[in-house]
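This is the structure I want to talk about, given as structure tokens.
For this view, one protein chain was removed and the others were kept in their places.
After this line comes chain A, so read on.
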Amino acid sequence: MAAPGAPLRTLRALLRELRRAAGRSYRDSPAYRHVLAAFRAHRVTSEKLCRAQQELHFQAATYLCLLRSVREHEALHREYHGRGERSPQEVAGLVGFRLPQQPGGKG
């Protein structure tokens, strides 16, 4: 089965992502509580190797990948694809001009 790395590291990283997503009240969020409860119930440590634990670890690693990728994709979108067009004022400013306030180009 895949999902390399220690289950505890995956759990910590997953909780960190959930904290990022939720904000201040992350501890009360259903996802945070569900993940903690699931790990406690299966008591994931590096010694035990039962199938249910491996499946849980794989699920946690997959969810971690989802949260992380969505965050990174969002950041890239904002950085490169979100800005839209510049306003006429901004374009003028690029070459050192200011748009005129009065018709006829005065002022």
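Keep in mind that, in the parts below, contacts are C-beta pairs under 8 Å (C-beta built on N, C-alpha and C of every residue); 3 or more make two chains touch, one makes a residue touch a chain; residues count from 1.
Please note the rule applied: contacts and distances are computed from a predicted model.
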Select, from "DNA-directed RNA polymerases I and III subunit RPAC1", "ER membrane protein complex subunit 2", "Trafficking protein particle complex subunit 6B" or "ATP synthase mitochondrial F1 complex assembly factor 2", the UniProt-recorded name of the complex's unshown chain. "ATP synthase mitochondrial F1 complex assembly factor 2"
Just name the one of A:Ala6, A:Cys50 or A:Leu76 that touches the chain not displayed here. A:Leu76
Touching the absent chain: which residues on chain A qualify? 1-4, 18, 21-22, 29-31, 34, 54-55, 58-59, 61-63, 65-66, 69-70, 72-74, 76-77, 79-81
